[in-house]
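For this view, one protein chain was removed and the others were kept in their places.
Which chain is which? They are A, B, C, D, E and F, in the order written, and residues in each are numbered from 1.
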Amino acid sequence: MKIQPLDDRVLVQPATENETTASGIIIPDTAKEKPRRGTVVAVGNDKDLQKLIKKGDEILYGKFTGDELSYDGVDYLVISQGDILAKLN
Amino acid sequence: MKIQPLDDRVLVQPATENETTASGIIIPDTAKEKPRRGTVVAVGNDKDLQKLIKKGDEILYGKFTGDELSYDGVDYLVISQGDILAKLN
Amino acid sequence: MKIQPLDDRVLVQPATENETTASGIIIPDTAKEKPRRGTVVAVGNDKDLQKLIKKGDEILYGKFTGDELSYDGVDYLVISQGDILAKLN
Amino acid sequence: MKIQPLDDRVLVQPATENETTASGIIIPDTAKEKPRRGTVVAVGNDKDLQKLIKKGDEILYGKFTGDELSYDGVDYLVISQGDILAKLN
Amino acid sequence: MKIQPLDDRVLVQPATENETTASGIIIPDTAKEKPRRGTVVAVGNDKDLQKLIKKGDEILYGKFTGDELSYDGVDYLVISQGDILAKLN
Amino acid sequence: MKIQPLDDRVLVQPATENETTASGIIIPDTAKEKPRRGTVVAVGNDKDLQKLIKKGDEILYGKFTGDELSYDGVDYLVISQGDILAKLN
Partner (left out) sequence: MKIQPLDDRVLVQPATENETTASGIIIPDTAKEKPRRGTVVAVGNDKDLQKLIKKGDEILYGKFTGDELSYDGVDYLVISQGDILAKLN
């Protein structure tokens, strides 16, 4: 990945809504304010962040969290650690 | 539980309203602003949090506290330690 | 008491308004913004709080302070230490 | 005094407006936003506060500062140290 | 001076507007938002403040800064250190 | 470069919108709220900043981030470290 988040931020590829994942979470289309899920593709340089979150982790975050960007036709989010609600094991 | 809250957050399964629990608390349907009760199903990695709250604890929290998510058809809340008002012994 | 406040919070049973207490304080019904009085029934785990406030203390707090909850038909408030104005000796 | 302020608060008996004190300060009735004066009747347990303010000190504070309470028919204010503008020597 | 400011506050006697001082500063009547000038008549107990400001210093401060009070017919301001813009040498 | 940002700020020359860079990022004209990209031309004196960002780095930042200035007919932005979302490797 050529995009390196700074500090305590992660770069996330959001999951498609209504998708049933291997871990079994369904977030229905009508749940407008519910958290969303994505896969971490790059982790910032913050040490505490790196203990908690690794590349490849699936995380949950609030619907209006993060800054959007596009790379090679794929949409990503840059999300701060404090906006990550949980990760999926 | 496959959902792991980060930092000082807990994952809570909210109790049904109007329910009379073993510990005797009744929160009537009409008490719109009163705290709600739930059972902790996962605890974040924060050390101070882990001393205070264990998996299985019943806790009280404000009505508009936390972020909702769904897992296998069950609704949960992700709640920060600072929004937990009390636990039931 | 089965309800254990967290951190620097106390559980308080509010006094009835217009009541004349043994310590002689009267808070008239018309004094809408004046502090209210209650009896502490449980104290949080914060060490500084525990030096200042004991179970059984009568305290004064602002009228719109705290989160209400009901237990066995009795109303309580959960109040943070910073919202306690004074205690009665 | 049976009312013990907590932390960095003092209990104050406000002076009557338009009064000329021994220290010579007059705060006219028309000066709606000007500081008011009162006598400290109890001091909180904060160590820094206790070095600065003693029981019996006359202090100045802003007009809308503090929480009012009544005791044996006398009105008092509970005021935080940060809201005390000056004391009179 | 019988009025002793607390902490990091000073007691200031404001200069008359439109006055030309020995140090040559003129603040015209029409400059409604410009800083004002005054003479320090008492200094609070804060150590850092006492290194910077002495009794007798002329200081500049914002127009809406400070709390007004009257003493023996003279108007004063109580001003926090953070609201002092500069002093005149 | 004659302009030296202070503290944790960088001076950035914004990329032209709709441009396809060597690193392959396209930010379309219609994405009004998406992050923008620029090249760092000067770095502030903050030590932590200097470990993360070097002159010549391409960075991403929010659309309404930073203060604009003009130098020899070229537009620049002064951006704080906390507003840098990511850098491109």
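In this section, a residue touches a chain if its C-beta (ideal position, glycine included) is under 8 Å from a C-beta of that chain, and two chains touch if they have at least 3 such contacts.
Fair warning: this is a prediction, and the values are worked out from it, not measured in the lab.
Asks: Just the residue numbers, please: which parts of chain F touch the chain that's not shown?
Replies: Counting only chain F, the missing chain is touched by 2-7, 9, 11, 42, 45, 67-72, 78.
Asks: Since one chain isn't shown, list which residues of chain E touch it in the complete complex.
Replies: 23-28, 31, 33-35, 52, 60, 62, 81-82, 84-89
In the analysis below, only the chains that are shown with their structure count from here on.
Asks: Return the chains common to the contact lists of chain C and chain E.
Replies: Common neighbours, chain C/chain E: D.
Asks: Please give the intersection of the contact partners of chain B with those of chain E.
Replies: Expected: no chain.
Asks: Given that chain D is a copy of chain E, what angle of rotation, in degrees and a multiple of 5, matches their CA positions?
Replies: Between chain D and chain E, the superposition angle is 50 degrees.
Asks: Centroid of chain A to centroid of chain E, CA atoms only: how many Å?
Replies: About 53 Å, centre to centre.
Asks: Would you kindly tell me how far, in whole Å, the mean C-alpha position of chain C lies from that of chain B?
Replies: Roughly 24 Å separates the two chain centres.
Asks: Give me the residues of chain E that touch two or more other chains.
Replies: As it turns out, chain E has no residue touching two or more other chains.
Asks: Line, ring, star, complete or other: which one describes how these chains touch?
Replies: The chain contacts form an open line.
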